[in-house]
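A single protein chain has been omitted; all remaining protein chains appear in their positions.
Think of it as A, B and C in the order they're written, each chain with its own count starting at 1.
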Amino acid sequence: MTTTPPAVRRASPRTRRAAAPPDPARALLPSPQPVRLLDESGARIAVAGYPEPPTDSLRELYRRMVIGRRFDLQSTALTKQGRLAVYPSARGQEACQVGAVMAVRDTDWVFPTYRESMALVSRGLDPVEVLTLLRGDWHCGYDPAARRTAPQCTPLATQTVHAAGLAYGEAQQGRDTVALAFIGDGATSEGDFHEGVNFAAVFRAPVVFFVQNNRYAISVPLSRQTAAPSLAYKGVGYGVASEQVDGNDPVAVLAVLTRAVAHARAGNGPFLVEAHTYRMEPHTNADDASRYRDGAEVEAWGGRDPIDRLETHLRGLGVLDDAAVAAIRDEAEAFAADLRTRMNAEPTVDPLSLFDHVYAAPTPQLVEQREQVRAELAAAAENKEVAG
Amino acid sequence: MTTTPPAVRRASPRTRRAAAPPDPARALLPSPQPVRLLDESGARIAVAGYPEPPTDSLRELYRRMVIGRRFDLQSTALTKQGRLAVYPSARGQEACQVGAVMAVRDTDWVFPTYRESMALVSRGLDPVEVLTLLRGDWHCGYDPAARRTAPQCTPLATQTVHAAGLAYGEAQQGRDTVALAFIGDGATSEGDFHEGVNFAAVFRAPVVFFVQNNRYAISVPLSRQTAAPSLAYKGVGYGVASEQVDGNDPVAVLAVLTRAVAHARAGNGPFLVEAHTYRMEPHTNADDASRYRDGAEVEAWGGRDPIDRLETHLRGLGVLDDAAVAAIRDEAEAFAADLRTRMNAEPTVDPLSLFDHVYAAPTPQLVEQREQVRAELAAAAENKEVAG
Amino acid sequence: MGTVTMAKALNAALRDAMADDDRVVVFGEDVGQLGGVFRITDGLLAAYGERRCFDTPLAEAGIVGFAVGMAMSGLRPVVEMQFDAFAYPAFEQIASHVAKLRNRTRGALSVPIVIRVPYAGGIGGVEHHCDSSEGYYAHTPGLKVVTPATVPDAYSLLREAIADPDPVVFMEPKKLYFASADATLPVTTEPFGRAVVRRPGRDATLVAYGPSVPVALEAAEAARGEGWDLEVVDLRTIVPFDDETVTASVRRTGRCVVIQEAQGFAGVGAEIAARVQERCFHSLHAPVLRVSGLDIPYPAPKLEHVHLPDVDRVLDAVARLQWDDQPDPRWLAA
Partner (left out) sequence: MGTVTMAKALNAALRDAMADDDRVVVFGEDVGQLGGVFRITDGLLAAYGERRCFDTPLAEAGIVGFAVGMAMSGLRPVVEMQFDAFAYPAFEQIASHVAKLRNRTRGALSVPIVIRVPYAGGIGGVEHHCDSSEGYYAHTPGLKVVTPATVPDAYSLLREAIADPDPVVFMEPKKLYFASADATLPVTTEPFGRAVVRRPGRDATLVAYGPSVPVALEAAEAARGEGWDLEVVDLRTIVPFDDETVTASVRRTGRCVVIQEAQGFAGVGAEIAARVQERCFHSLHAPVLRVSGLDIPYPAPKLEHVHLPDVDRVLDAVARLQWDDQPDPRWLAA
């Protein structure tokens, strides 16, 4: 609890010059360039510290990315048909969305944002439950406790602090849970990001903070979020190990996240990963991206497609062939067809359920208001009957 | 406004390995050990990049530190006499308090916290006006606009954002103002610190963020604020140049702050300085520091007295002798005596002034409330007269 | 000028204010190149450049605190909070600095900033995008709280807010952004602190503001069929409050219903009801009733219609104004 004045434990400056101690910060700094295990043509690059994940995992990664993209396209289509109020697409970010959730266990906790519908589907959540929020039925359609997946978070960066608390609470209760907190590049500017990472660091909570730097916060480019060489350089200021990765390289994302999760699970505290990627679609279907970025940029990124890259690699390894690829595509089509069908049925939501979960038991004030709404609904139904 | 995908401007990993580009983060990292220009015995150490400030400045620095400490002791004494409601002492932090304000011009802006009474007096503000807050007369006793000194800030870290906005606004209007924002080690954990530094960095606003790391936030030790090797390592995560300094070495503080201010004024953006120091007194007179730190620690820090250190150095240079030291002490005594006298007079504060500055002109609601209070006061005065 | 939406009127107000006073600067999230998610700042960057209109890092406390600092340097910042609930991160800066700086410094520093907050519901927005947060600001001394319900007021009140020496929280009813009206801009309407009788009536007074004003007007129209002639008062500014207009109306009509979208408990409507009964006690034939949002978190789009005050709910309240001079049986039973 007491602290020692610096000079007691530090060598004097003169001595230091003679034999400077290693800078403790070094170990926390990210690689100065994003880690990349596949180049843009899909060829393998060796990077120390990042062994290639098992081939089975890569095949599964590929499969989920294909299904994930199909899900994403289907969801965007559903907005056009008025079946979804809004959809924030993750197309282009498949390596991040799928790679990250594949790096954690079912018993780990995931803290997603609005952007992570694909990640959640990839984690095995029911796509209809995931889309409940965006269809406008209720705020969260899945059971977060059962799925160990927090509600998709809209107030930016607030979930990072929850992840820290959850991870610390789990550890305190002797469970080896890791918390995976998703966050966007823009949201790193929020104070809550700072507080979330710092709490995790101070309490050595097993959290992986995973920044998908897709270069925009709605319309605002990265240059307006930070003057840092890279967002991963924020780690050292918290005493948190960090890394940056090519977010369109699925192998690298899975490898870096696997290392980060292992680091956290082993009790070494949190880990910060920044993935450099790009969203191919507008912010949501309601956004007009042509106002702030040009087609050439989008096209250039289209050439760095993460699915193509992994497919090339796996074909090269002989793990995938035309038939396997076709089978996965068929599976994705079936997935989308099923989703379409199920999204065609509009569930009704009981208006009186509005009063059910404000508190564990309604206050007298809510009981009164509930009674008033009940009476209104009954009167309306009666009027309808009379009219009909 | 548009961004380029990384691979276009970056060499491929293979090429990189052949000739790695210099890490842009390097230039932003602080010295791995605090900069020190005087060792604990007062002997000079040479450090590249930090020339010794002019001797005249050092003499003035010494003078102000002596007066500053005397002011601080007097203020603590005033709390015991009930003349001040509360006083957060800066004893032990004289090098930081005085060194920092000496590094800026009168036309620069200072953003102090409750801890900076000494710094403000050293900046030339009337000590009675500075103590108005702590005497409980009004929230701020000096004219911040005239003195280019924000009100002493209690909500932690909030002033860092104001400093960023002020500095940017000044620069936008063609003025070469620098903003000096004081902050404590504990307050760096607040989200507003993150946002303040980041805004300044993104807009290249000329702000010097000066962290006085006195190792405690009330009772909470530094180890509960950060797991970082040092708070100065936060700079790189914002793209902000940073440095750490021995905060009990007045020469180093002045030298580092002078460099930081020059950096900011030259248009290179903000600069983050962490000074390692120690508060010798409890958090305020109301605090009981024995609950959380032991006497040995306090004593060890007492041995690193910043005034003694500078005095030794200046005597060594022949700039100070017994007579000069005595003259400065006399000046400090006179300063304290004058303060005592002036603090004995309790100013009256007009109760109706409560309504004067809520808005530029009172709302009808406030006019009504003012009238009610006026009537109450009149009735009370009448009762007194009748009774008396 | 013909037909103008509220969004365009707000845009014109910003544009004209920037033209008239080069201390006016506009910033926030997505207000530059994109022109704001509701396009209220559309074209300002092109017209006035990066110095006058710019995007900031994504951090609301930062935006508001930065505005405080810029105001200290002599500028007049107008900042946008993207949605109501996303102003909450700035709450400390607003409550502890924006609202208090003039007071703390005895007027030596002022904070002539405008915080624009698109607020309230009715647009099918997902959670956190539809809060009615005016109550938090109205309860904070030192802030002025303004909310237009008409296109001319949107223009005029925003111009006044920018010119005002005090900080103004300017609440923009999202659901009215694309409602249009015949209006000629520029226009000057009644100043801050003046409520306006939007529809005269003899039988009861509906007091409303912002998004509830059209609901009140519609209800008044519908009430004609039931034989009630209702007066509708549009507050326009919540702080300062126009006691005079409200009180005069209720004294005349003897009955009053207050309408707000926000959850009811301890909100602005409570204040209005409390003030009206205090000042009009002997004119009242019935208690002042309130129609407000339910005391629940804002619901998902599919159920927001259950939450929001609508014409039926207003008429129900009017019907309970004891026209037969009989006490409300609901409260007698309790």
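Just so it is clear, a residue touches a chain if its C-beta (ideal position, glycine included) is under 8 Å from a C-beta of that chain, and two chains touch if they have at least 3 such contacts.
Note that the structure is a prediction, hence the values are computed from the model and not measured.
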Which of C:Asp22, C:Asp182, C:Glu226 or C:Glu278 sits in contact with the chain that's absent? C:Glu278
Touch as defined at the start, partner being the missing chain; which of A:Asp176, A:Glu331 or A:Asp356 qualifies? A:Asp356
Among A:Glu40, A:Glu94 or A:Asp192, the residue in touch with the chain that has been omitted: A:Asp192
Considering the whole complex, which of A:Ala95, A:Val110, A:Ala150 or A:Val251 touches the chain not shown? A:Ala150
Footprint of the hidden chain on chain A, which residues? 1, 109, 138-140, 143-146, 150-151, 155, 158, 160-170, 172-173, 177, 179, 191-192, 194-196, 198-199, 202, 353, 356-360, 363-365
By the contact criterion defined above, which parts of chain B meet the unshown chain? Give residue numbers in ascending order. 85-86, 133-139, 154-156, 186-187, 189-192, 217-220, 224-226, 288, 291-292, 349, 351, 354-355, 358, 363, 365-366, 369, 373, 376, 380
Interface with the undisplayed chain - residues on chain C: 61, 85, 88-89, 91-92, 95-96, 99-100, 103-104, 127-128, 131, 135-136, 138-142, 239, 241, 243-244, 247, 262-263, 265-271, 273-274, 277-282, 284, 286-290, 294-297, 327-328, 331, 334
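By our rule, only the chains that are shown with their structure count from here on.
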Top of the farthest list for chain A, CA-centroid basis, is B
For chain A and chain B, what's the span in angstrom between their mean Cα positions? 40
What residues in chain C touch two or more of the other chains? 33, 56-57, 59, 61-62, 89
Residues of chain B touching at least two other chains: 1, 191-192, 194-195, 198, 202
